[in-house]
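First, the structure itself, so that you have it in front of you.
Only one protein chain is missing; all other protein chains are in place.
Presenting chain A:
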Amino acid sequence: MVCEMETDQQTEEMDVEVLSSMWPEDVGGTEPDNQFNVEKPAGDSDTLKEVEFAEKRTMADLKRLPDLLNTTDQGSSQLTNLVKQWEYMQDHAVRLLREELKILTKQREEAEAKELKIIEEHNFETEEPENVPVLDESSDLFRRFKEKKRDKLVGRKRIEIDEEFDTVAYWKQKALSLEKMLEASTERERRLIKKLNESLKTMESHSAPVEELTQNLKRAEGFLHFILQNAPIVMGHQDKDLRYLFIYNKFPTLREHVRDKDILGKTDVEIFHGGGVKESEDFKREVLEKGKASKREITFETDLFGSKTFLIYVEPVYNKAREKIGINYMGMEVTDQVRKREKMAKLREDNAVRKAMESELTKTIHITEETMRAKQMLATMSHEIRSPLSGVVGMAEILSTTKLDKEQRQLLNVMMSSGDLVLQLINDILDLSKVESGVMKLEATKFRPREVVKHVLQTAAASLKKELTLEGNIADEVPILVVGDVLRIRQILTNLISNAIKFTHQGKVGIKLKVIPEPSFANGLELNADAEEQNGLTETETSVWIRCDVYDTGIGIPENALPCLFKKYMQASADHARKYGGTGLGLAICKQLVELMGGQLTVTSQVDLGSTFTFILRYKVATSNDHSDDQDEFSDMVDHQPEPDDSTEGYFQFKPLLGSIYSNGGPVIGNNFLPHKAMLPTPVKLINGNTRQSESGYMDDTRLETGSGHCPESTHQYENGNGPCPSKESESCSSSQASSEMESEFTVSSPREDVKTETEIKETSKQPKILLVEDNKINIMVAKSMMKQLGYTFDIANNGVEAITAINGSSYDLVLMDVCMPVLDGLKATRLIRSYEQSGNWDAAVEAGVDIKTLEDKQLCVRSTNRLPIIAMTANTLSESSEECYANGMDSFISKPVTLQKLKECLKQYLH
């Protein structure tokens, strides 16, 4: 039993706890304790009777209440409930009364039965008359009874009377006693009737429902008060003008300051002042209008409350005709919760911001790293690409110094310019980043627009694989000579032309130049123009706006693709990208370059009809006097021996390939960008023709023919052929020309062929002595094979010490030195060799622990103090940087893995 009670208590406690946890922790605001713990106010909560409401918190317009109850659905349902309850109770009462009545009836029946019995007894006695006492009084009573009895049981009485004849006294006695009994019975009956009447009266008094209802309501109200006594809640009902008809308010301030009548019948706005009041009123009105219950959080800033936030629930109230008659509203104070929530939100926000910053930082770091890597990759790439390609171009250049017929020269020139263009590709990518980062500097050089146009078209025609007509049309008023950054302009033209060719399958592609008046967009660009003027140009020179159209009859560009046309890596559609390839960089570069030069690049296009890219730029007009003097400045771009009519020629056309490509009848200009540089040992560094032509290179089946015979070679080329070029190179070139079968077919000799020719030369000349210092036998094997191909032999040393020993013992023309080796690495070995060259003795080497005693006697007589070329072979890692190689006395380096091309270049440079 005890146990059971305890568990009961426990469950009760548990319930309480569960309940409390469902509520906000500090509902009361000031009292953090659990307000719903029943144990504390135990005295109060035990019985409802004892609950006291110290203050009157409710203000109600009682007159309106019945109205409300009658007119609203809620009211009527509430009433219905009460009525039902009442009816039920009435039924119950009736039932009880009926039962009582039944009992009474039964009692009466019993009484009558008893009376009858008594009478029968007396009847029986009458059959023995001797027993009848002769007592007056008793007989009198009996008689009275009899009289009474006679009223009731007439028939029987009559019979009894009929039988009564014995003795008067006896009968008298008997009648008297009977009469007494009758009286008692009558008395009882009367009482019962009275009781019945009383019961009926009680019933009548119960029949008024008001009392019952009032009681119920009181009880309900009591409950509500009990529940609400501590809750921070305000409730109310307002009519459709938002006047209060009822308000329950927990907060004492309102009651202190405002009396009932000042609230009832008034609106919020009339009662309160301050922030939030209007909002809450508007909200209520809104709910009333929309007819939909709704919740909202409103912060009040009133004199009465101070700053408090309420979560307000408002629902519209309808009458039975579905007309709105007002609102019910309920507000709970959630100031602390809101504050807490806001604090949390702020924390979260801070957190998010911090996180975002962190990720931003990480991103930046990542980007930086990526950039570094990209830069490194670019550097590596440029090196990797340039090396082999420079070989091709270099060979071609050497070839160009030999005696060639005009067709061969044409082909060779195109070949070189193509190689040049590929090399330029990387520069383009770098250019773009330069323009973007604002590092790009423009140069002002004099150039002839006609020739630039012609050159661009010529180059394009050379690599053309489609049956397209290329044409150039330069208006007469375009100056012969202008000043601008010709490299960039040519770059733009080449880009646009190759783009046009790419998307054109038939018809023609062309460039049109004409002078136009100053365009409207130029007004804002004066500053830029001034800046250009400072670039070595005097202000007295006149400037001219030239509009350049690059047009085609190609597939055109759909209008919706135009906006993103000049964006990086974008093409008109993914479909195009797939079909036509390309990086999508070209137009972006063009646009940026044009804008950098203060011009504008625009495009107009019609699908299936073609596109026209137009760029407008301002140029200074250069006087033709300067022409001859400054020729070298733009020697890259124009022919060295321009024919007089060529410089004014306004129209060029390059017909489809199988016909003549030089149909203009003008002189055929050698497409040689680099004639004067052909002999330099590292051609890569000096190639700076500035064009980009993505389609160049694919010219394997291109057959170029010279239409109109005369093709004068430039004097410069002649000079190269006969002049300062070392005889050995000359020989190699002529022999290479002889061996390679370049007649009319456009072919580039394969490396193998080059190698052969190289071999031939070397065999005829004195064999240079080469020392390869390398510890990796596979590397040695590969190098050996390469050397063999190049026609050289070499000695091998496996480490630095062996190298020193070998150098000490023999005279070498070149040392190829691995950097990282066992025993003694390449850098140290080189230092020791250099020290020997300077001092004439191997002291440093001996100091370093190299054993060279056996050779000491030779050292004075064998070596000259000529500097021995030492080429490092580096794995291109951090520990083997080129700087370190140079710092340690090496002359150059080849990055590993060593390729035939790299080796050949290196040998070419150091072995004469």
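Here is the rule we go by: contacts are C-beta pairs under 8 Å (C-beta built on N, C-alpha and C of every residue); 3 or more make two chains touch, one makes a residue touch a chain; residues count from 1.
The rule we apply is simple: contacts and distances are computed from a predicted model.
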item	value
Chain not displayed: protein name in its UniProt record ("Histidine-containing phosphotransfer protein", "Centromere protein K", "Palmitoyltransferase" or "Chromatin accessibility complex protein 1")	"Histidine-containing phosphotransfer protein"
Full-complex contact with the absent chain, from A:Val782, A:Ala806, A:Ala848 or A:Leu911	A:Val782
Options A:Asn249, A:Ser400 or A:Ser418, residue touching the unrepresented chain	A:Ser418
Touching the absent chain when the full complex is considered, from A:Gly265, A:Pro388 or A:Gly809	A:Pro388
Absent-chain interface as seen on chain A, which is shown	381, 384-385, 388-389, 392, 415, 418-419, 422, 425-426, 694, 696-700, 746-748, 750-752, 775-779, 781-782, 785-786, 789, 818, 820, 822, 875, 896-900
